[in-house]
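One chain of protein is taken out of this complex; the other chains stay put.
Order as written gives the chain letters A and B; numbering starts at 1 within each chain.
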Amino acid sequence: MKLPLALVTLLSCGALAQHTSNWAVLVSTSRFWFNYRHLANVLSMYRTVKRLGIPDSQIILMLSDDIACNPRNAFPGTVYNNADRALDLYGDNIEVDYRGYEVTVENFIRLLTDRVEPDTPRSKRLLTDDRSNIFIYMTGHGGNEFLKFQDAEEISAFDIADAFEQMWEKKRYHEMLFMIDTCQANTMYSKFYSKNILATGSSMLDESSYSHHADNDVGVAVIDRYTYYNLEFLENNVQSASSKHTMKDLFDSYETEKIHSTPGVRTDLFKRDLKDVLITDFFGNVQNVEIDGEDEQKWKEDVLQLSKLAVDFTMPGRKNGTCASAKASVETPAPAIKKVGAVRVEGSKGWSRNAMGVGALLTCVAAWVAGSALS
Amino acid sequence: MDRRSFTVVIAAVILRLVLFTAFPSLPNLLTNRVELSTPVTSFKRLQEGLFLYTHGLSPYDGGVFHQAPLLLAFFTTLPSNPIVVYLVYILSDVLSAYSLIQIATSGVSVSTPYHTSSRKSSTWPPWAVAVAFLFNPFSIATCIARPTIVFTNTAILTAIAKGVKGHGIAAVLALAMASYLSLYPVLLLPPMVLLAYDSLPAAKKVGRSLGSFAAVLTAVFTVAAAGLGALSWGITGGSWEFLASTYGVHLLLPDLTPNVGLWWYFFIEMFDSFREFFLCVFQLHLAVYLAGLCLRLRKQPLFVITTLLGISSIFKSYPSIGDTALYLSLLSLYRHIFPLMRYTFFVTSTLLYATLLGPAFYYLWIYAGSGNANFFYAITLVWSLAVTVLVSDAIFAVLRDEWETERPEMKGKEIVQI
């Protein structure tokens, strides 16, 4: 599966350093009612990227999704990111790709590196190539160089950095924007070492990120400050996919006094000047189409042949693999099968059991007497 | 049994009867204490097994019952009256006391063919040993809680009582029963053979080498154990399931219910990949003392048995207070070495502290919810430490006693390790 794709991308790799597709991975790593705001953060981002044209098929949404229908929600089936409750983030067409207990570190890394089960549906895969721009947004509870996933496990800055390197090696992205809103968020991107990554976070080491405001009828904080001001900028300035605002404009809009923490930007891995990087390079779906007129038909046939070859090459191996495992399972002795199901409980039936018991005991006593006599 | 011993036994029986009948909630309260009832001895689980058994189901279904099938046969033949069950347990204690009296009367603890202690005069008389067993609060609590370890203890004491009389075959038969009931007494076979051989009357010893004697007894033990296994096979309706559900549980520790031992917490915390390795290490650790003790204390096989029981009461997979009670009662045969022990006060107070704090911390953990498992485990560590110190101190005292017997001029001198 992977091989033909890689080949396709190899062949299609042109000299132009521009992207041809936009993807977004939006992750809320927390659970439980009191983390309402994390869900609202991520849904707000979801709404923004959708507004700017990225289709659902190119957005991977990971969230616990236990808020809208939580019994504690005074407004069932809704999620708001503002106390004015003007916009129901949950009302639109929401496609959640990983929900509930599927939001795990393992699934997240598998998604990024595309090391997934063969039968994973397309909606759960990041089908990017080396001409794809990826926007990764994460929010949740974090600490110095780690981010908690649903109070059960955590991902470290090294894990993410290595996953990104693997993506780079596998030519799974062209450029990447990594945005994170947690406590001590900037530590999360401090370990990156792969090319073409632009990273930004909400707070420095030993700094907490704060929520923006609470809705006193819902009874919880509804959005985080950093995300709030990002959204504010995007809503006010980036009205459509044709907007010419750059990432520099966005980063310059950050104000520590408003955000109550020190947002960070990391550009050393990113080779373009921020002044030239449009916001829509990551948030919108602006594609540069390449037209390669000559021998188009031939080229397509080549690719088809190659992918067929590749499929032939990979599929038998997989078949062999499954056969071998099937064989192995035959060879291992099958565990004694116990009848599962309701067993009729007989009434306490006395004498046969008793007789057997008495017999056994008498045998013991006889052996004992004999043994004592012998010695 | 002299008159005094008889009085002691009667008094103990009355005390137990009173406790059983005057405080009807006491047996159930104690049965639920993890310090007294372990997954492999609990009376509550025995009842579960009995219910399944008498209703025509496999007693091992459901993974609650982990005790030997003969117990099922035994309890199904009993009338289902609680008083009868109480009497059975009391009788078991009486038999244990009777065995202890016999052992004390034989004087093996102070005088063997190879060694006669110079402090011979200061042993306790048999009745006092019986008191030390029958009126030990740990023994009483164990009897009231009705775990099946009581029967194991009786079998072990019977084996020793037969052993000190030189009745080798009877001794190993009883030991086979004890091992059948709770596996670990199998470790006592070598010292038991030595004990029986040493106790043979000189006339019988002629022409019998230790090797052939041991071979015969080992064969008898194996046959008896196999016979018990076969009987169990018959009792459980022709199934070998009981092997995995009883001895398998002793060996593999699938049930991590807390107890006074050291295993449960350790194996809760264990990563699965290391589990097998540490199971092997822990089990081997129990066996590792056997050879060394048999060689070093060859002159006093009874003390080897005592020490092995002490060690297994600390390090076996599901220890309980009943095991410690057995060790303490055997230790009371060694009254003459008490003056040589150095940490008696420390051990006594630590054991008392642990006895008080254990239930308190268990309460904080399980009921009040304000403590956690670490509290209770810390106390079981303290308990085990105290018993360990006691065991090693007793070994020290016995060795010192042997040494002083060899070199009377060294009596009372300080020794310093260099």
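Note that in this section a residue touches a chain if its C-beta (ideal position, glycine included) is under 8 Å from a C-beta of that chain, and two chains touch if they have at least 3 such contacts.
In this section, contacts and distances are computed from a predicted model.
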Hidden chain of the complex, named as in its UniProt record, picked from "Ras-related protein Rab-43", "Probable cytosolic iron-sulfur protein assembly protein CIAO1", "Mediator of RNA polymerase II transcription subunit 18" or "Glycosylphosphatidylinositol:protein transamidase, GAA1 component": "Glycosylphosphatidylinositol:protein transamidase, GAA1 component"
Shown chains that the omitted chain touches within the full complex: A, B
Residue, one of B:208, B:285 or B:411, that touches the chain absent here: B:411
Candidates A:74, A:127, A:152 or A:365 - the one touching the absent chain: A:74
Touching the absent chain when the full complex is considered, from B:1, B:244 or B:360: B:360
Subunit B residues touching the omitted chain (full complex): 119, 121-122, 339-340, 342-343, 345, 349, 352-353, 356-357, 360-361, 363-364, 367-371, 411-412, 414-415
Interface with the unshown chain - residue positions in subunit A: 32-34, 69-74, 76, 214, 216-217, 219-221
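Just so we're on the same page, only the chains that are shown with their structure count from here on.
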Inter-centroid spacing, subunit B versus subunit A (mean Cα positions, whole Å): 56
Touching residues (chain side subunit B, partner subunit A) in the complex: 53-57, 70, 72-74, 76-77, 162, 166-171, 173-174, 177, 220, 224, 227-228, 231, 234-235
List of subunit A residues in touch with subunit B within their complex: 343, 345-349, 353-354, 356-358, 360-361, 363-364, 367-368, 371-372, 374-375
